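The complex is shown incomplete by one protein chain, all other protein chains being positioned as in the whole.
Letters A and B mark the chains as written, and numbering starts fresh at 1 in each.
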Amino acid sequence: MTAEIVPVAPAVETPFRRFVAEFCASRLAVAGLVGLSIILLVAIFAPWIAPQDPYDLRQLDVLDGRLPPLSKSMGGKTYWLGTDDQGRDMLSGIMYGLRTSLLVGVGSSFFAMLIGMAAGLTAAYVGGAIETLIMRIVDIQLSFPAILIALILLAVLGQGVDKIMIALVAVQWAYYARTVRGTALVERRKEYIEAARCLALGKSRIVFRHLLPNCLPPLIVVNTVLVAGAIALEATLSFLGLGLPITKPSLGLLIANGFAYMLSGKYWISFFPGVALLATIVCINLVGDQLRDVLNPRLQK
Amino acid sequence: MTANQPTLSVESLRTHFFTRAGVLKAVDDVSFTVSAGQVLGLVGESGSGKTVTGFSVIGLVDPPGRIVGGRVLFKGEDLVGAGEERLRRLRGDRVAMIFQDPMMTLNPVLRVDTQMIETILAHDPAVGRSAAMERARDALGRVGIPSPDERLRAYPHQFSGGMRQRVAIAIALLNRPDLIIADEPTTALDVTIQGQILYEVQKLCRETGAALIWITHDLSVIAGLADTVCVMYAGRIVESGTVDDVLDRPQHPYTAGLIGSVPSRNRRGVKLAQIPGMTPSLLSLPPGCAFRARCARADDACLAEPPLVIPSPGRGLRCFHPQADAR
Partner (left out) sequence: MSDAPPMLALDGISQRFVKRLDVAARIANLLGAKLKDEVVHAVDRVDLAVRQGEVVGLVGESGCGKSTLGRIAAGILAPSEGRRRWRGKTVAEMPAAEARAVELKVQMIFQDPFASLNPRLRVEDIVGEAPAVHGIVAGGERDAYVAELLRRVGLDPGFRRRYPHQFSGGQRARVGIARALAVKPEFLVCDEAVAALDVSIQAQVLNLFMDLRADLGLTYLFISHDLGVVEHLSDRVAIMYLGRFVEIAPAEEIFARPNHPYTAALLAGIPRLDARKRRFEPVKGEIPSPLNPPPGCHFHPRCPHAIPRCRVEAPALKAIAPGHWSACHLNDGK
């Protein structure tokens, strides 16, 4: 026999739609998201939309060097943001620079997240001596300034996109590990994890299918903040000459290039890459702040 | 104030919440009265609007909620139109509220004596600190807290859950309020501790002559405590009357169903009399009687809104097909 069927109430509002509505409650955050989307699109499609390829030497003319914004080139093209000392179009340079900066920032944060997530989940679920070991390493790591660790690593490893990503991952994984462990400790005490254990499901299945997906929301927030941090840190390192090689300039390197000309009135070589860097980080942080407010259960009504 | 004027008289109160998903009629045309020394039980399941009713009375409804109609007459004064300043003067002085979570009342970083003295002095600065201290000690003693002198110097986290609720009650009673609104204050407590608190509250109401509104989902608590009872369903009072009338001779099918589903009302091991279906969402209430879909007596007449009828003095009912005295 079967118990009588209880009709299910229509879902009034899905969590995703509520999430979107709450996110859009802040105009500033929406503006940040729009800005970030534009920046991302520009970075991704730079080779197709940039006026010139700043690293194709055949397209460069040293005679066009250090032209102010809006000048015309010998060939009749307009340099909207001026040129640098090599005669490179700054607008194209910034587009390509954004590409490098975002690749390094997003890529290193992604790998840092993978490592930190594995470490944090292991610590939370296994516990005992392993947890103590992992979390003490995290504590030690976080007690050093990030830039110091990155500087030491780069001094040892040398330059290159891969090297700087290794340095950024080494700096950032600890933040992820700490966040994941905190959330996982709360989630693993919930009854659905006990239910999964009662159903004799395997450990790895419980961790990856049940525990991990529920630890993600705070990670998304940490992730946005840390991507911005990684971009800024990479720019700092490149500015100091320790980051990327001159053949693969990021925004930080462009700023460093123009720094020598600042005092001679040729502000644009440093200024516009700086604005691009600032806009990127501000947009990411605006989105991140709103995500934190929306996803924070304590602020929910 | 005339001698037989009720302490609180709520007339056609409507509180609506204007949410993104639509207008939520949490309290819809609710009327009741409580007199001094009387206990009114407000019973309903989750989402029935019983808590919002209590909050509306003392003007604690936050946006997007708003009182959109009706009157709340406290000793003849309409509180719906009253300013925030007037309401604040009343709260904690003439009207007190006790919540399910005592930490709603208690400040975790202040000592109990500080909080109690502040409450007294805030509403009557003329009392003086030492007299206020005396009153605080009295109040703790009255709610059955042993060695009140010691307890006065403690912080809220040093108390157990039951003790904390007693302190919250003591604070609510400090200024000898005329009206107490208690929102599920014993729901989170253990059976033996609940018994203790019900005992103290009953005694205090008898002694001070305060009117008490006890909001709960538990009919059994109401049975032992209240004089009159209002049963709420989907924002409306569907049945009201004295406890004996309503619990022994329920006329609304919902009340009858609720009473029937209490396990001790059924023979051991036999299936419980159950109400089918579930509470409708207040956002998508069908027109007419909200209980229609779960009601065995419903017919086409129930598509219209059932008006409030007075089947006998002191009773109220919203049903086209009231149950005859079936017991």
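In this text, a contact is a pair of C-beta atoms (placed from the backbone, for glycine too) under 8 Å apart; a residue touches a chain by one contact, two chains touch by 3 or more.
Treat the numbers as computed from the prediction; the structure is a model and nothing was measured.
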Which displayed chains the hidden chain touches across the whole complex: A, B
Options B:I259, B:C302 or B:L317, residue touching the unrepresented chain: B:I259
Absent-chain contact - pick from B:I171, B:V221 or B:C319: B:V221
Omitted-chain contact residue, chosen from B:A273, B:A293 or B:L308: B:A273
Per the touch definition above, residue among A:I166, A:L201, A:L240 or A:M262 touching the missing chain: A:L201
Residues belonging to chain B that touch the chain removed from view: 45-46, 160, 162-163, 190-196, 198-199, 202, 217-221, 223-225, 227, 243-244, 247, 257-266, 268-269, 271-276, 278-279
In chain A, positions touching the absent partner: 1-9, 11, 14-15, 190-192, 194-202, 205, 209-210, 213-214
